[in-house]
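Now for chain A:
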Amino acid sequence: MSNILHTVNKSPFLNQTLKHCLGRIQSGDSVLLLEDGVYAALSSQPWAMLMNPSHQYYAIKADVEARGLGEDKLLSHITLIDYEQFVELSTEHSTVQSWY
Partner candidate 1 sequence: MNKPKTKKLLFLFRHAPYGSALAKEGIDAVLAASAYDQDLSVLFMDDGVFQLLKHQKPDDIEEKNIINILSAFTLYDIQSLFVCQESLAERGLRNTDIAIGINIVAHNTVSQLLSQQDHILSF
Partner candidate 2 sequence: MSNLLNFQQNIPPYKAGTKSMSLTIDGKIIATDKEGYIKSLEEWSEKVAEMIAIEEKIKLTSSHWEVVLLLRQFYQEFELSPTMRSLVKYIANNLGKDKGNSIYLLKLFPPNPAKIASKIAGLPRPKNCL
């Protein structure tokens, strides 16, 4: 079984990429939020309920901190990682699909 690492780097409010991605993920896939994509990690964003906790969700910590998003504002099932861990994740998945 192949598993995919999906990356989303656009804000879900101005761009459909988060929705497009979430509509197509399969079990075993993971989602990584980076750059403006990290706004999707807000628990208050309207698509949060689409982010099924049975998948693994990650966000780049430096991008979260840059934008002033405190941990208290984030969905609880998001794991914050750095770029080295991003590389590791890429190797653990069979492919990487970038939604942009």
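Keep in mind how these were chosen: all candidates are chains of the complex that A comes from, given by their letters.
In this section, contacts are C-beta pairs under 8 Å (C-beta built on N, C-alpha and C of every residue); 3 or more make two chains touch, one makes a residue touch a chain; residues count from 1.
Treat the numbers as computed from the prediction; the structure is a model and nothing was measured.
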Every option in 1 or 2 belongs to the complex, but the one touching chain A is number 1
Residue set of chain A touching candidate 1 in the complex reads 9-11, 13-14, 35-36, 39, 42-46, 61-63, 65-70, 73
